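All protein chains but one are shown at their positions in the complex.
Labels A and B are assigned to the chains in the order they are written; within every chain, residues are numbered from 1.
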Amino acid sequence: MTTPGPRAAYWEYVDSLVLATALGTALWLIYTRRSRRGLIALSIFSLIYFGFYRKGCICSIGSVQNLAMALFDNGYAAPVSAIAFFALPVAVALFSGRAFCSGVCPHGALQDLILVKPLKVPTWLEQGLSVLPFIYLGAGVLFAATGTTFIICQYDPFVPIFRMSGRTFMVLSGVALLVLGMFVGRPYCRFLCPFGAILKLAGTVSARRVRVTPDLCTQCRLCEASCPFGAMRTPETGRPAPRDLPSERRQLTLALMVTPLLIFAGAWGGLKFSPTAAMLHPSVNLAHEFLANQGKPAPTGALSPADLELQRARQNPRETLVASAKVQHRFDMGTTLFGAWIGLVIGAKWISLRLRRTRTDYEPDRGDCVACARCFDYCPNELVRRGVISPVKEPATTTL
Amino acid sequence: MSVQRKKMDPAQSWITMGWLSGVFCTVLGLILCVGHIRTITEDPFHSPTLKELKIRLRENPKDEALKVKIRDLDLSLRAGYFEQVTRMNLGIWMLLGGVPVLIFSCRKVLAIRRQPPVPSGEYEPESPHRERATSRRAVAAMATLMAVGLWGITSCGVSPLPRSEKQIDEALATGQPVVVEISAADYLKSWPRFLGPLGNNSSPVANPPARWETSTGSNVLWRIPSPSSGFNSPIAWGGQVFFSGGSAAKREVFSIDLKSGKLMWRSAVSAPPMPGPATKKEIPESTGYAPCTTATDGRHVFAIFANGELAAFNLDGSSAWAKNLGIPDNPYGHASSLTTWKDRLIVQFDQGEPDQGKSRLLSIEGGTGTVIYEKTRKFGSSWASPLVFESGGKPRVCLLSIPHAVTYDLETGEELWRAECLNGEVTPSPIFSSGTVFVASPTDKLLAIRPDGTGDVTKTHIQWSAEDNVPDVTSPAANDELIFTISTSGQLTCFDLKDGKKQWEHDFETEFHASPAIAAGRIYLFSQKGRAIVLEAGRQFKEIFQTQMDDSFHASPAFVGDNVILRGLTNIWCLGSGIPSSVGTAKPAGKP
Partner (left out) sequence: MSTGASSGGPVNRRHFLRQGARTAALAGGGVLLGLLVGRTSARGTVWQIDPQKCVRCGNCATSCVLKQSAVKCVHAFSMCGYCQLCTGYFEPAPNDLNTGAENCQCPTAAIRRTYVEDPYYEYTIDERLCIGCAKCVEGCNQFGNGSLFLQIRHDRCLNCNECAIAKVCAGDAFRRVPVNQPYLLKAISH
C-alpha cells in the first residue's frame, strides 16, 4: 500500500515567512507608499495564497483556539505556525494598527475585494453589533480550552469557499455573507471576527496610527463618508456644555460602578450555563446519551454511528462518566469566566460610549480602521502631497 | 450630462458585461445547487431503488433479469455520481471566473458614475454625542437579547449528569442494565441443546401427548416440509424451534414459530473462509454438512457445520458472529453437537489422529464470539457430543474420544479427570443423571462414573458397567431412577441407575438412529422407518402407544411445553394439542 506523505513540515515555516513578508509589505504600503492599489494587489495575493492555495488553514483567526487549547490541554502542543500566525499580526497591530486586516488576511481580502456599493450601517447598529466579536472570541476560547471543538473553524463562512466544498449550511452562509458583503463593508470582520476583536484592542493602543493624511487636516469633510467600514470619526470638542457636566459625571460614575456588577451577574449566569454548554463536548454528550439509554436493550442489526458510540460508552461506563465529570468541572470554570467576560465586554462598551473624546481632525478610529487606504484618496491635501493633483490657486475650479 | 450619456455612455459596456456575468453566475449557481441536491439524493450509497432490487433478488435468487437490472442501475448510478462530482468541480471553477467579472464590472460602473463627495448639511459637533446615546441603547438591547437567549437555552433543561465519584457510583448502580438472567426454570422448560436441558434426554416439566394420529391430524399441531437437509436434531427455546441445514452452496439456520409452524427466519452463515493453504478435504455425503445439533444460550442460537463453520445468530435471525475453524479431518464428517453453559458456547472439535494434536476444546463467549480458551486434546476423531454438568457446584464438561472419557473444568478448561473406558468409534454421547456420568462405549459397555475424582479415575470411580445391548449410535436417556438405551437394531434396555442392574429389555426389530427421550414418565422412540413408540418409563415394560408415521427419523426428538418436535427426513413435526400460554407467549429472553 502506498503512503503519500503530508505536506512537508518546513512549509509551516514558509507560511510563517510569507505572512511576515506580507505584513511588512502591508505596513510599507499603508504608511510609506500610502497606496490603495498596492493594497488591492496584496489582497489578491493573500486571497490566492492564504485563501485558495492554503485553503484558509492555517489562519490567524483560528489560531486563537490552538493557543487556548495548548494552554489548557497538556496533551496538545500548538504548532509553530499557529503561534506565528497569532503573534505576528498582534505585534504589528500593537505598534502600527490592523495592517493584517488590510490585505494579509484572506477573509478580509475577500470581503474587501467584493465590496461593490457600501451602504452606511447606522451607528447605533454598528455599535450594538460590535460587541459580538468579543463574545464570539470568548466562546471560541471557552470551547477550545475545554477541548470541545474549534467553533471558529467549524463555523467559518469563507473557508468552504476557499476549499470549494464544505457542509451545505456553511457554504450557504458563506455565499450569503459574500452577497451581503457586496453592500455592507466587511460584515464578518466588523461584526463577527474574533481575531479582529483582538486586533481592535491592540490597534486602540497602537503607537502609530493610520491617518487620512500625514499633513494638516483642513476639515474639508470630503473624507467624511469615505470609509465603507464605519471607522471614520468626526472632530469633537470633548467637553459637554457646563450644565450637562454634573449629570454626565454621575452617569459615568454609575457606569463604572455597574460594570463590576455586570461581571458578577455574567459570572453567575455563566455558571448556570455550564451544563448546557458542556453538552457540546463529545464526552459529556456521550455520558448523557449513555445515561439516557441505560437499561434499554442494545440495538441490533445495522448500527448507526450513534449506536456505535453508545456501544463504546457501554463497554466502559465508568470511564465515560469520569471523563464527562472532568469536562464538566472544566466547564464550570470556563463558563463562569465566559459569563464574566460578557459582562466586562458590555460594561466596557457602555463606559466607552459614555466617554467624550477630544478630536480636532477627521481621522479613522484606531480600533475600527482596517487600514484599507480608501480614505487617503479622498483628501485633497494628500493628493497634492502625492502629486496626483497640483495645488490650485483658484478655489473655484477644484472640487471644493 | 444627459446629453453626454445619449451620445455614448462610457459605462454601457461595463453594464452589459455586468448583466452578462450576473446572469451567468446566477444560472451557474442554480445549476450547482440542483447538482448538489442530486448528489445527495441519488447516489450509489443510498439509492432506495438499488436497495429494493437487491431485496427482490434475495427473494428470487435465480432471477437473471433482475441481476442484469441491478448491474445496469449500479453502473449508471456510479458513473452518474462521479460525472456529477466532476461537473460540480468544473462549475465551481467557472463560477470562480464569473464572480470577479461581475464584481469588477459593477465596481467599474459605479466608479464611472461616482459623483464627487459633497458633504451635506451643517457639521454638528454634538451629533457624535447623540449617536452614542442611541448606541448605548443598542448595546443594552444587545445585552438583553443575549441574556434572554442564553437563559432560554439554559432553561431548555439538561438533566444533571454525575460529577463526583459518589454520583458516578450511584448512576452506575441505578442504571445497571438489568440483564435478565436466563432462569433455571426457563432452561428446564426448553430443549436448548442436544440431550435436553438436563443433559440426559429428558424433560422434567414437558407434558407431551401420549398418543396422536397422523391420518386424522389429532394431536398433530403442525407439520411442515423440511426446508433443508441435515441430520441434526431440533432444539426449542421460548416460542421458537431451531435447527440447521446445509449443502456445499449454503449453510443455514432455521427458526420455526412453535405456535404456527411458520418459518420465522432462515439465515445463511457467512463465515470467513479459512486463511492458509487450500484444503481439499471432502465433506462425506452420507452425513452431509449439518449433522451437528444447534444450541442456544437463550439469547443466541449457535450452529456448527461439518466444514468447520461456526456461527451465532441473534434470536431475530440477525448474524451475531461467525468463525471458520477449518474443515475437520474426520472420515465420517464432523458430528459433535454444540452445547452451552450460561453465556458460554462449548465446542468439541476432535479430528485426525491422537498424536496429531489437531483436536480441540473451545470455550467461546456467546455474545461476541471471543474465544475464552482453546485446549488442544491429544485425541483423534470423535462423534460424541460434549456433556455439560455441574459437580460440587462447579460447571464441568465431559468429552469422549478413544480411549478416554475426560472431564474438564468448564470455566478454565483444565482437565480434572479421565477414565479409560472407550472402544470403537465413539458416537453415543455421555449423559448425566442423579450426580453420575453415564458413558456408552459402542456395542461394548455402559459405564457409570462418579464425577468427583481427579486424575485417572479408571480404577476408582467407575461405579458399575453393563454389557447388554449397548448402543453404537444413539445416546442413552435417563430419569432419576432408570437409564434406557436403544441399540441400532432396536433393542430397548432398561437399567437401574444405582447399580446397573438390568430391569428389562425389548426388541422392536427395527432400526433406530434417534436417541430415546423421556417426558411425563414416558419414553418416546422414533425409528428410522417412521415407527413411533410410547412406553412407560418404569421398571416394567409397558407399551402405551404405537403408530406408523409417514417419515423417517434420524434426529432425536425435542420436548417443549406440551409438544414434541420431530425432525424427519421430509417433514418437521410438532405433536401436541395446543401451546400452553406459558410457552407460546414466552418472549425470547435477552438483554432488556
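The rule is short, and it goes like this: contacts are C-beta pairs under 8 Å (C-beta built on N, C-alpha and C of every residue); 3 or more make two chains touch, one makes a residue touch a chain.
Predicted model only: the values in this text are computed from it and were never measured.
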Chain not shown, its touching partners among those shown: A, B
Option from A:Leu67, A:Ile135 or A:Leu222 whose C-beta touches the chain left out: A:Leu67
Contacting the left-out chain in the complete assembly, out of A:Val116, A:Leu129 or A:Cys153: A:Cys153
Residue in contact with the excluded chain [from A:Leu17, A:Val205, A:Leu261 or A:Ile389]: A:Val205
Contact residue for the chain not shown (choose from B:Ser164, B:Ser270 or B:Gln356): B:Ser270
Missing-chain contacts mapped onto chain B: 39, 43-45, 53-54, 57-58, 61, 66-67, 70-71, 73-75, 78, 81-82, 85, 88-89, 250, 267-268, 270-276, 278, 319, 321-322
Residues belonging to chain A that touch the chain removed from view: 1, 3-9, 12, 55, 57-59, 62, 65-67, 70-71, 74, 76-83, 87, 90-91, 94-95, 149-150, 153-154, 160, 163, 165-167, 201-202, 204-207, 238-240, 245, 252, 282, 303-306, 308-309, 311-312, 355-358, 360
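Note that only the chains that are shown with their structure count from here on.
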Between chain B and chain A, distance of the C-alpha-averaged centres to the nearest whole Å: 56
Interface residues, chain B side, partner chain A - complex: 29, 36, 89, 92-93, 96, 99, 103, 106-107, 110, 116-117, 119, 123, 125, 127-129, 131-132, 134-143, 146-147, 150-151, 153-154, 156, 158-164, 167-168, 171-172, 174-178, 314, 316, 318, 590-592
Chain B partner contacts - residues on chain A that touch it in the complex: 113-114, 116-117, 123-129, 131-132, 135, 164, 168, 175, 182, 220-226, 233-237, 240, 269, 272-273, 275-276, 278-279, 284, 287-288, 291-292, 294-298, 300-301, 314, 317-318, 321-322, 324-325, 328-329, 342, 346, 349-350, 353-354, 356-357, 378, 399
